[in-house]
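One protein chain omitted, others in place.
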Amino acid sequence: MAAGSEFGSILRLTTWGESHGAGIGAVLDGFPAGMELSQGDIQKYLDRRKPGQTAIATPRKEADEVEILSGVFEGRTTGTPISLLIRNTSQRSRDYGNLKDCFRPGHADYTYYSKYGFRDYRGGGRSSARETAGRVAAGAIAAKFLGELGVSLCAYTKAIGPVSIDESRFDAALITQTSTCMPDAAADREAMEYLENCMAQKDSAGGVIECRITGVPAGIGDPVFDKLDARIAQALMSIGAVKAVEIGDGTEAALARGSSNNDAFYMDGDTVSKRTNHAGGILGGISDGSPILCRVHVKPTPSIFREQETVDESGRDRTLLIKGRHDPVVVPRAVVVVECMCALTVLDAMLANMTSRADVIRDFYNTRKQ
Amino acid sequence: MAAGSEFGSILRLTTWGESHGAGIGAVLDGFPAGMELSQGDIQKYLDRRKPGQTAIATPRKEADEVEILSGVFEGRTTGTPISLLIRNTSQRSRDYGNLKDCFRPGHADYTYYSKYGFRDYRGGGRSSARETAGRVAAGAIAAKFLGELGVSLCAYTKAIGPVSIDESRFDAALITQTSTCMPDAAADREAMEYLENCMAQKDSAGGVIECRITGVPAGIGDPVFDKLDARIAQALMSIGAVKAVEIGDGTEAALARGSSNNDAFYMDGDTVSKRTNHAGGILGGISDGSPILCRVHVKPTPSIFREQETVDESGRDRTLLIKGRHDPVVVPRAVVVVECMCALTVLDAMLANMTSRADVIRDFYNTRKQ
Amino acid sequence: MAAGSEFGSILRLTTWGESHGAGIGAVLDGFPAGMELSQGDIQKYLDRRKPGQTAIATPRKEADEVEILSGVFEGRTTGTPISLLIRNTSQRSRDYGNLKDCFRPGHADYTYYSKYGFRDYRGGGRSSARETAGRVAAGAIAAKFLGELGVSLCAYTKAIGPVSIDESRFDAALITQTSTCMPDAAADREAMEYLENCMAQKDSAGGVIECRITGVPAGIGDPVFDKLDARIAQALMSIGAVKAVEIGDGTEAALARGSSNNDAFYMDGDTVSKRTNHAGGILGGISDGSPILCRVHVKPTPSIFREQETVDESGRDRTLLIKGRHDPVVVPRAVVVVECMCALTVLDAMLANMTSRADVIRDFYNTRKQ
Partner (left out) sequence: MAAGSEFGSILRLTTWGESHGAGIGAVLDGFPAGMELSQGDIQKYLDRRKPGQTAIATPRKEADEVEILSGVFEGRTTGTPISLLIRNTSQRSRDYGNLKDCFRPGHADYTYYSKYGFRDYRGGGRSSARETAGRVAAGAIAAKFLGELGVSLCAYTKAIGPVSIDESRFDAALITQTSTCMPDAAADREAMEYLENCMAQKDSAGGVIECRITGVPAGIGDPVFDKLDARIAQALMSIGAVKAVEIGDGTEAALARGSSNNDAFYMDGDTVSKRTNHAGGILGGISDGSPILCRVHVKPTPSIFREQETVDESGRDRTLLIKGRHDPVVVPRAVVVVECMCALTVLDAMLANMTSRADVIRDFYNTRKQ
């Protein structure tokens, strides 16, 4: 779609809202009728996106309470649009000083100004990471239904700067307990030290997020342009600060040979299985029944507290010193966003798949009670 | 869109066709009226996709001649759908042997079978790389118009297996002259040796393709889900065998610090410019006027001539030996596909951008002669 | 789009909300940046949709105050989604009695139940005419911008039951003054008598709404499926209770002969003009510069206060007596809905038209200051 704030094919998400406007919201249309849904189902995902009480978290105090405005009746989805509203509560009018007419390096200030001729300079407006709250609210609903279909998603921080997790220490329970969302306590400690060092140097760090999706049956996804991996790539690259998306072995595949990269099929009882999963669960754009693995690379937070060279709206060179406080890394808070974008993408593909076979459709219509 | 074979928002591409069917085609709707277009404009891009006469090229002899069936009148586009047809000429009925019911590892045989309940086993059907001919035919048209708008695209092989080009030897003229499409003669020779070695070992290789897009003005792309980089990510990940997509510094950005990753703005005369281009020309999903840089990582050709472990449609373990001949690497032939997918994506975003400002629209309608 | 609550191609409207839920809303994406917009611009259209203090108006007291939640900054549209919220204030929990499990004849109770397996029985839920508040809020914004482009829209009641306006007495000022929205005081009086008679008989009436759109330049609309009249037909037939849509002479055209139905062209000074306008301003799906004329036929309000035969969710025959009060005719309140749907459709087509010619696009990109 041309305008940018819509996602999905059968399951249609529209988000809206700016960092310092009245609120952030999402409308989810095409969600099937009859699933139980409460405010709490959504709130627990939003809470994962909120900053914790740690050294690396922004002090912005947003309650981020979601209100379900439509689409749920007597505790169940109705099949009509689910409208979700999260009021902004902590923003206040303040003096934006030179942010008002200067373009922050690494941010979208200049590009929005170029496109629209003017811009909401308060916290980046629509380009703020706050926009992702709408994605998370909607993604929580998709993830809940995926659970009922036997699909589970698990995203986590794989690396912050040069500090990577050790797969042998992987403990999923830690993801929601560590400040970094790393499933490895030792790596978490090391990463926190790295981040504190960054902050001491008025600098910031990037990192890597991985998502593992299990339980997707073989046959999900579409040919050519809407390959499941292509949809995931759009979904994840659309998250601000993401600069690379990998599926399965990703960049490593370019260095491999066919003999090692091909995943051999074998029968595991009655089930087609694979000896390895270099492909990351997707072949020819369609799921093969193995876990789907994807990974994103996130750039360092562009807001740093050093003086930076830039220009202003009048076309003059300027120096800019950003004040206030910002997270030295966006990775931990983006983990749940990655998980939610994967959920929306996979559920959409599973819905689309309901109409892929004539025999299934014939069975449905010829046996259903009118 | 649900069904998979459509791409774009204003500029709408639909492709069709299978490896061993009657032909491959594309319908391009939404292309503006009045651009000069001849069969030759398209043919020269298709010719870049054809195998050359080298050791690493498939011997399939497809003329790949394109016929313009509609949408062009008196040498100019009419604004209505441009239909393009490329007949398949070299396919012949033959004995598909065990390919008929065995699933080739690394191919889409099993996933298509899972999705649709049966499959066109001749050369992979719709999942064949031959499908990309339709993309190239349409992309050639987009690239031509982009040229008239001051935008040029240049894709090339950056690496094959472990052999990378040396940027200091970059010579764009070599891209269409080397067998590997590398812009570096020394790297080309080294890569050819590597590939001959792969072939001798009945194995295959992957590689990296990069595309540089220059002349895109600042302000192109859309917020949130349809960020220009998100659209490029979908466009490129949708090419078969691509396993990773990077923008700008890509995976390296995750290791950088904000102070080094931010690109400082400065005034270059009257023009806003950047000291560096780590961002790859896109900030917040919208172009910043710098060259757009993207990169894809391509897995090794899955068809290798060793015996492989697999299963068949009856759910039995089997061994499979693929006969015939296949390219030991798909990278060189995918270079023009990458360039064409970028062209389609960027032109679509530039068309969408025509309606981003009220003042532009008011000027257009209030000054035009009715 | 599959799910139903989205409209438009470049200008994308998503609406949400139920009769007795938290509220009604709309998200308008793709609206150009930089147009001045205030709450009042929208409120005045919503006020036209509200019942007046007349004999034929429902006593439901909804303030219908709209809140702009996003997409407007410093009094101008930002180019990002405009989110609009209208809280429901008058609905209260009450005993729905037999409406809870009975299907009201002429309403969507049974069909929603059939589709979704259960339904929001409070006031029709999503199928309520209250849903149109979101259309009107968004349509007001489109209409404002159309005004800046020289396009104006005027919808009015043409007939109620057997009472039609007399074109010779047409007075546009009366449209917002009469209870019927008729531009003819005498017809208004006669229609009110007819409606009072209907009410006395515990019955209801239908009618005809016409919309005249002037100032649309020639060349707006698209070929084949997205003909401007086809889009208008969908837009208008999607309004609840509409059972027929006509363009220009409409049903009369079927009785005419070519010699009388063809509109002769002639030069009116420098302007191509037409001697007549049987076509209603659209030829081949594209505007011809004459006023666009369309007409809808609206069925009588299905809620009547007589005992009616129906069935319930358990599959038993029942009799149903609807209590409370309902408008004996929906036509007057639907007039502004017709106008707003036309505004959304025409503006969308005018935006799409910005990319129809290569020369316009070349001029735009080659002359704009980067």
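For clarity, chains are labelled A, B and C in written order, and residue numbers in each chain start from 1.
Heads up, the rule we're going with is that a contact is a pair of C-beta atoms (placed from the backbone, for glycine too) under 8 Å apart; a residue touches a chain by one contact, two chains touch by 3 or more.
Source: prediction; values computed, not measured.
Asks: Looking at the whole complex, which of C:K100, C:K243 or C:R325 touches the chain that is not displayed?
Replies: From the options C:K100, C:K243 or C:R325, the contact with the absent chain belongs to C:K243.
Asks: Using the definition of touch stated at the top, determine which of C:S19, C:T78 or C:T310 touches the missing chain.
Replies: Selected residue, touching the omitted chain: C:T310.
Asks: Which of C:A63, C:A186 or C:V272 touches the chain that is not shown?
Replies: Going through C:A63, C:A186 or C:V272 one by one, C:V272 is the residue touching the chain not shown.
Asks: Touching residues of chain B against the unshown chain: what are they?
Replies: 1-6, 9-12, 14-18, 21-23, 25, 27, 29-30, 33-34, 67-71, 73-74, 76, 78-83, 85, 115-120, 122, 125-126
Asks: For chain A, enumerate the residues touching the unshown chain of the complex.
Replies: 2, 10, 30, 32-35, 77, 79-80, 145, 148-150, 217-218, 223, 271, 289, 350-352, 354-362, 364-366, 368, 370
Asks: Name every residue on chain C in touch with the hidden partner chain.
Replies: 1-7, 9-10, 15, 103, 105-108, 110-112, 114-117, 124, 126-127, 131, 159, 161-162, 198, 201-208, 217-227, 229-238, 240, 243-251, 253-259, 261-267, 270, 272, 275, 278-280, 282-289, 297-304, 306, 308-311, 315-317, 352-353, 355-357, 359
In this section, only the chains that are shown with their structure count from here on.
Asks: Hey, which chain ends up farthest from chain B, C-alpha centres compared?
Replies: C
Asks: Could you tell me the distance, in whole angstrom, between the mean C-alpha positions of chain B and chain C?
Replies: Whole-Å distance between the two chain centres: 44.
Asks: Go ahead and note the Å separation of the Cα centroids belonging to chain A and chain C.
Replies: Chain centroid spacing, chain A to chain C, equals 37 Å.
Asks: If a residue has to touch 2 or more other chains to count, which residues of chain B qualify?
Replies: In chain B, 2, 10, 217-218, 223, 289, 352, 355-357, 359 touch at least two other chains.
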